[in-house]
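Shown here is a partial selection of chains from the complex, left in place.
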Amino acid sequence: MNATIIEAINDSLTTEMERDDRVMVFGEDVAENGGVFRATEGLKERFGADRVVDTPLSEIAIVGGAVGLALYGLRPVAEIQFSGFLPPAFDQLVTHASRIRWRTRGEWSAPLVVRTPYGAGVRALEHHSESLEGAYGHVPGLKVVVPSTPHDTKGLLNAAMHDPDPVVFLEPKHIYRSVREEIPDDDYEVPIGEAAVRRVGEDVTVISWGAMMEPTLEAVAELGVDADVIDLRTISPLDRTSIVDSVKKTGRAVVVHEAARSGGWGGEIIATINDEALMYLEAPIERITGFDVPVPLLSMEDYYLPHPPRIAAGIERVLEY
Amino acid sequence: MTVVTANTGTTRAESFTVRASAETNRAALCLYARRLVSWYEIAMSNNLSRQALDLDAPWISQDTLSVEPHQIVAPDGSYDPDDVPDLTEEAFLDLYRWMLFEKRYAERMVKLQRRGELGTFGSSRGHEASIVGSGYPLQDSDWLLGMGRETMAMLQQGVSLRDMILFWRGVDDAQQFLAQENCMIGISVGGYLPLVTGIGWGMKRMDADAVVTAHFGDGATSTGASHEAINFAGVLDIPAIFYCQNNQWAISTPFEKQTNANSIAQRAIGYGVDGVRVDGNDVLAVHAAMTEARELASQGNPVIVEGLTYRRGGHSTNDDPSRYRDDEERETWIDRDPIERYERFLQSEGLWDRVDRETLLEGIDEEFDAAHEAADAYGPRDVEEIFVHLYDEMPPALEAQMASFGEFLETYPEMDEHVDRRPKG
């Protein structure tokens, strides 16, 4: 079918719930209302109120409940309405989801997915625009996935639901409906932990993910530079090989992310390049990121976001070094 | 009694009776929640007697406690004169004007949003009595942290209408002006209740003649933060009022899916604080309860006040309630309109003659127009705004980010194309 990202999510959930009776979808407003972004529309009608469940406004219990369901053999897919409301459940991720397999030496495991829309640009209220993938990526045991296309969204979400371990699935809500492409009907997987090369080039490596792929590709196109553009797709575990191979080829790199700069995932990427390709570098790696501030409210958020001109300027700096 | 001897695996369940009365009660609650009958009737019949159960231990359950909602004026406008609070005529009329204001404000704001002038907006239609009655008894020194659906209560604390418009436009400065009046809007549901407890703790420590109020919804009561905050306040004798506007919906989630308890007020029992449920569409009842609440709180007894009301519109301008609830239900609540009920009261009291509804509305519209103009006139803000005020003293790395972004904007005017909203009110 031809689908947007939000439709791809819905299709992935439908496909998987059809295939695997253990899959359960729950969260705030996901059943009767079909989700505030309509990601879960129609699921309750199709799969019943036992498998698609509206919960109380309880992020801790949503995530912790998902862990418990997974322990009992179910396949929970929990929705957190906006990623800005995942921090209340941070402890459930750190203390249980990420390490219950480890704690029980493989006896138990927590195959669950926490889906949540992240990022700015939709003119919402405070706490509706955050990008905290860096903090989640730092937690050993958690997989952190951020798709950027409809095809990858379905394939990665399918993979997340098949995955034997917990996956935090960050959805680029800013582009939920802005891209559309053909996606297969079946439960195909886009493997977690593998980056995609969106564009092949020789002069510079540009690395990004999620909602930032669009302005990144736009900036590259406008500049007309010969760039390798890597879409990480998975933050953790990080596909170091793709990054390092590309930088060895180009000798220059730019990382683009929406999260605040300091302590963001850009640091890990630079450290990876340092580890394995330092001597290939012909210029310092540029980080084009959100600033070290909370995402501004809607009247100012565009100044915060890495828009194409800012990305282009960064690429130019690296090329001209 | 049932005896299960686990280690031998034998279960002798012969004498165990299915808990029929609990089921009956649950059914009544659901009925209530589904509002197929008036909540007044159900609320009054909460005290269902539990059928004889074959349980030996003294279990406590929903049947154990009956929470009677406080009501002064009935939906049909009738009341017992003895119950009417001893307010001045001016105060009675004032309450009316505030309710009308809240209603008109919500209508005008929805229109502004439809015209693209606001980001989103959460209407308070239906909550007028709950908001006005809960805000009116507060004092100037009191603090009020809410969630966005208590505007007139904030205006009573001194917040200006312009700033509410700025708030919904996503102008950062709005919360500055709210803060100047000891108010804040917390967008992350329930998460600000611990702050409320902390502020009240400060009041206690400083021996201030003040209380702090949290305004929040039924949804917020399911958060861990709300639990810790209220329990903590109970232990430390903190002068805090936890005012829950139970409008029976959290976006699409009805109250009976929010908790299996019959009321929020009864949480008080579990925290060792005092609690009361009031008819949130009866402004006098809300006012009376909040007045008592404020007295209790100032004496170091934190309280939960639950105003039972109904969200007549969508959760916000983004929401389409027809996806998840019946028109029928909404109709029922139109009949229980808080403003019309109060009008009947004013008529009975002979005060209605003193009300010129049209003139009041004109005055309110003028106030709104002026606020709207002031919001439009709110000066353009500098891009630096996104960097400042995070720290008292900006750290060097952030200074550098600000400086280089400033240079960037000068060098790359094409950035302008990507800025959708101009940084002004």
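Some notes on this structure:
Per-chain numbering from 1; labels A and B assigned in written order.
Everything below uses one rule, namely that contacts are C-beta pairs under 8 Å (C-beta built on N, C-alpha and C of every residue); 3 or more make two chains touch, one makes a residue touch a chain.
Bear in mind that the values here come from a model prediction, so they are computed numbers and not experimental data.
Summed over the full structure file, the protein chains occur with the copy numbers A x2, B x2.
Methods note: only the chains that are shown with their structure count from here on.
We define each chain's centre as the mean of its Cα atoms; on that basis subunit A and subunit B are separated by 34 Å.
Only residues 28-29, 32-34, 36, 54-60, 84-85, 88, 123-128, 261-262, 291-294, 296-305, 307-310, 313 of subunit A touch subunit B when the two sit together in their complex.
For subunit B in complex with subunit A, the residues that touch the partner chain are 119-120, 169-172, 187-191, 219-220, 222-225, 250-253, 257-259, 318-319, 323-324, 381, 383, 385-387, 390, 395, 397-398, 401-402, 405, 408, 411-412, 414-415, 418-424.
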